[in-house]
Structures are given as C-alpha cells and as structure tokens.
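To start, the structure itself, in structure tokens.
One protein chain is absent from this view; the other protein chains keep their places.
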Amino acid sequence: MARARDLFATVMLSGIYGLLSASFFILMDAADVAFTEAAVGAGIFPLLMLTVLSSVGRYEAAGRRVRYFPLLLMAVLAGGLFAAVVQMPPFGAVDAPSHAHVAQRYILDSPDEIGIPNMVTSVLASYRGFDTLGEVVVIFTAAVGVVVILLGCRPKTPQQSTQALMAEHKVLRIVGKMLIPLILLFGLYVQFHGEYGPGGGFQAGVIFAVGIILYAMLFGLSNAQRVVPLGVLRWLVALGVLIYGSVGLASFLVGGEYLNYSVLASDPVTGQHIGIILIELGVGITVASAMVLIFFAFTRATRSRDELEE
Amino acid sequence: MILTAVAIALIVVMAMAIARALLGPTIYDRILAVNLFGTKTVLLIAVVSYIVGRPDFLDVALIYALINFISVIAVLRFFEYGSGKVHDEVGKDA
Partner (left out) sequence: MPELTTLLSSVCLLLGAFLIFSGGLGVLRFPDFFTRMHAAGVTETMAATLIVLGLMLHSGWGLPLFKLLFILLFVMITGPTASHALAKSALHGGLRPQGDNANNERH
C-alpha cells in the first residue's frame, strides 16, 4: 500500500484493511468496536476517499523523490511502538493492569448503578461520558473545518442540473428507493437499541449518513440537497453537541456534577437511563450530519472544479 | 460441525476471490472479486456468530452487507463517470 502510485488501489486496500480489523475485533469478542470499524473503516472512509479522488485525480504526481527524514522518523516510531507492544502483558492475562483497577469496578457495579445490559455503552456514555463528549466535539470540529475550507469562500452556484448522474440506471434507482427507508429504519434501531446490543450513537449516525449518501449518489447532489439542505445540516451538527453539553449542564443545575446523570430523575438508575438516551441521541445527530456534510462538501468541490476547467 | 464446514468453505472461497482480485485482467474483474469477498464476509460473520453462540454479531453482518453494496455502487460510479468528470448534468461525456 505504501508503494502503489495508483491511489484508487490504495483506497480499496485500505477498505480491505478496515474489514480485516473488524474481523479481528470480532474474533476478540468485541462486537461494538467491530461494528464501528466495519461501518467507518470499511464503509464511510473509502466512500469519502473515492469522492476526494474524483476531484483530485487518480494517480499520484510522478517523479517525487524519496524523502528520507520522514521515513526515518516513522521507522523510529514504529520500532518504539513495537517494543512497547512486545512488553505488554499477554492478551487476557488476569493480572494485567487494564483488567485490575477501574475495569473491575465498572464490570461489577454497572448492572446495579446503570442497569443496562450492554456494558460497553454504559462505560462509554456514563462512566467515561466526558471522553465521549470530547470525541463528539472532535467530529464536530472536523465538519466545521471541512465546511470552512470547501464551502466557505465560494459563492453559491445556482441550482443547475436537470437530470442527475446515473439517470439511466433505472434498476438501481428503484432498488434504492426501496432500500433507503429500510436503511434509515435500521439506523434508528441501532441508535435506540445500543443499550441492549451492539450499537449506539456513533454506529447509528454512520448508518444514517450512509443512507443519505446512497440517495445522493443515485439521484444527484441537487436532489439530495433539496431533501437535506446544507443550512439544516449545519444546524444539526451543532445541535448534537449542544444536546450533549446541555445534559451535562442540566445535571449541573440540578445540583450534581457535570455529566452526572444520576441526579436527573428521582431514581438514580432512571436518571442514568435518561442521560444515556439523550447523549446517544446527540452523538447520533452530530455524527450523521457531519458525515453527510463532509460528503456534500467534497462532491460540491468536485463539481466546481469542473466548472473552473470548462 | 456442519457450521464449521460451511465456515471453511466460505474462507476457501474468500481466498479464491482474493486470487481473482489480484489476477483479473480488467478492473471490473477486480470489482467483482471484491464484491464477492464482501458478500462472503457477511455470510462468514453470520455463521461465526452461530458457532460462538453470540447472535449479537448479526448486526455486524447486516451493516456489512449494507456497506458492501454501497461501496460497489460508489466504485462503479467512480469508474463510469471518470475521475474528475463527475458532474450533475445530463449525459456523461460529450
């Protein structure tokens, strides 16, 4: 993958790499992580990269000489990481530090304190809620960055395009029309079922985004933008983070610490449930709109480059 | 035992698909091989989830079926309309 000049082959190989990672996670019995890796690493990432390739061109510019300093730096880093991995305790050893301290408390106390079957969600959303807030803000920042760079400094092109791309693929369009509602429904299922099985906000957001991206691919960008306007997307991206932060603020106002859900209702367990549902909703909204926004921005950049060339 | 046999058959076919992806003379052969690999992965995940007795993995199989389909469509779109020529107007190349 490091040597190929053909960027398309690189994208495909990185998709396969994501899929292999997901398989490893399944073998290690980590369902949520496998879910997210399959959705993001093998799904959204090659999709977005292909859209980038549409505007950048398929082959790397030829004639670049090998740069030795970054190669040396990466080799040193890789050697250090490898040495660290070799010295780590064996996989699953009972006395490994990661199993000993906080993890014990999470595993033993989670059914009583939080009461949802999926422990991964309870750790992610409640015990480590602050870290998850950071992750959501990172996604939000990425979306903002893409919007500023690609959508900010260009006047809005008028809605041209009578017929969209792939107009002659009638079979695909009909099948797409059948599938997209099912995909969105599946996204809703994953979102709200994340407490009982693998799932949760991140995966659900990605599935939602994939449904809308499928629509945009089959029916054209302008139709997709009529369904989900860019302005609405911008609001939604911020809304998700706002929901998350507000839940923390609400628990602040009621008298507990920031993001301590137990004080949100009369019964601590109910409070935890309410808190987790709300923040997962916030995460799902932000992730979905961020992915769709990035896809629209990249596709639009492609189109405008064509207009500049003509 | 039967499930294990099915899983082994699936893995063998996935290896064949990779061979075709490396060999295939045209790009469409490679896309076909990757699509085949993807659908076999879906089946493999479903079968493995029954072998280890955790039906939760079926969600992963379902989402991977979705992702595989959409990736094939995206790749086809990328190839048919050319890299750098993607636009919304009627008719592709002049």
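Letters A and B name the chains as they come in the text, with residue numbers starting at 1 for each one.
We take it that a contact is a pair of C-beta atoms (placed from the backbone, for glycine too) under 8 Å apart; a residue touches a chain by one contact, two chains touch by 3 or more.
From a predicted model like this one, the values you see are computed outputs, not experimental measurements.
One chain is missing from the display, and on chain A it is touched by residues 169, 171-172, 175, 178-179, 182, 186.
Listed for chain B, the residues touching the missing chain in the whole complex are 2-3, 5-6, 9-10, 12-13, 16-17, 19-20, 24, 26, 28-29, 31-33, 35-36, 39-40, 42-43, 46-47, 50, 55, 58-59, 61-62, 65-66, 69, 72-73, 76, 79-80.
Methods note: only the chains that are shown with their structure count from here on.
Averaging C-alpha coordinates per chain places the centre of chain A 21 Å away from that of chain B. The touching residues of chain A, when paired with chain B in their complex, are 8, 12, 15-16, 19, 22-23, 26, 29, 31, 34-35, 38-39, 42-43, 46-47, 50-51, 53-58, 160-167, 172, 183, 186, 190, 197-199, 203, 207, 210, 213-214, 217-218, 220-222, 299, 302-303, 305-307. Across the complex, chain B meets chain A through its residues 30, 34, 37-38, 41, 45, 48, 52, 54, 56-57, 59-60, 62-64, 66-67, 70-71, 73-75, 77-78, 81, 83-90.
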